[in-house]
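Every protein chain except one is present and positioned as in the full complex.
For chain A:
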Amino acid sequence: MSKQFQFKLVLLGESAVGKSSLVLRFVKDQFDDYRESTIGAAFLTQTVSLEDGTSVKFEIWDTAGQERYKAPMYYRNANCAVVVYDITQSASLEKARSWIRELQRQADPSIIIALCGNKSDLSARRQVSQEEAKKYAEEEGLMWGETSAKSGEGVQDIFTDIAKKLPKSAPPSARTAGGRTATGARQGVDLNKQANATGGQGEQCNC
């Protein structure tokens, strides 16, 4: 009987870098050449088994890339974040940097951040060198890897590496029963707090 741990993971990054494709590869091992933009965010889950017999269930928030959808609620209670850029678009690394700065400023200090250069199958059009990204990741203490959602290369690795790195000292029950992080993750939603502030208005309706 393996222990299962549950963590909230958020995907961030500029529009069209392949966040949803990365998740689709991770969760379903599929790839679409054509994929619609994400509106708002998508929620999904996937479980990773580790060699030590434990398993990690990721509750994944796949967010829309446009600035206006930027919502702290998605990462506020996140245990880990995958910040994605497109290796063929140097501007997308800049965007990733700004996300990382925001996470470092706003998110839980213990959050594990992985910087992920996607579209590695398009290395002929590469604008972001591995050295540059890796150096930046080391400076900031981030995990780093390149992936191709299209070929699948590196995708499983990056999530498994995160799963390994996540703290599993607390028993699963503690994580799901306890503090706000676990509560948010358990429910797959971290919107409660905001909702608390606004949701009470209709409660007294007697009609």
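Please note the rule applied: a contact is a pair of C-beta atoms (placed from the backbone, for glycine too) under 8 Å apart; a residue touches a chain by one contact, two chains touch by 3 or more; residues count from 1.
In the analysis below, contacts and distances are computed from a predicted model.
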(Q) Just to verify: the chain that's not displayed, which of "Rab-GAP TBC domain-containing protein", "Ras-related protein Rab", "Mitotic spindle assembly checkpoint protein MAD2A" or "Cytochrome c1, heme protein, mitochondrial-like" does UniProt list as its protein name? (A) "Rab-GAP TBC domain-containing protein"
Q: Mind listing the chain A residues that contact the chain we can't see here?
A: 2, 4, 15-16, 20, 23-24, 27-49, 55, 57-59, 61, 63-66, 68-74, 156, 180, 186-189, 191-207
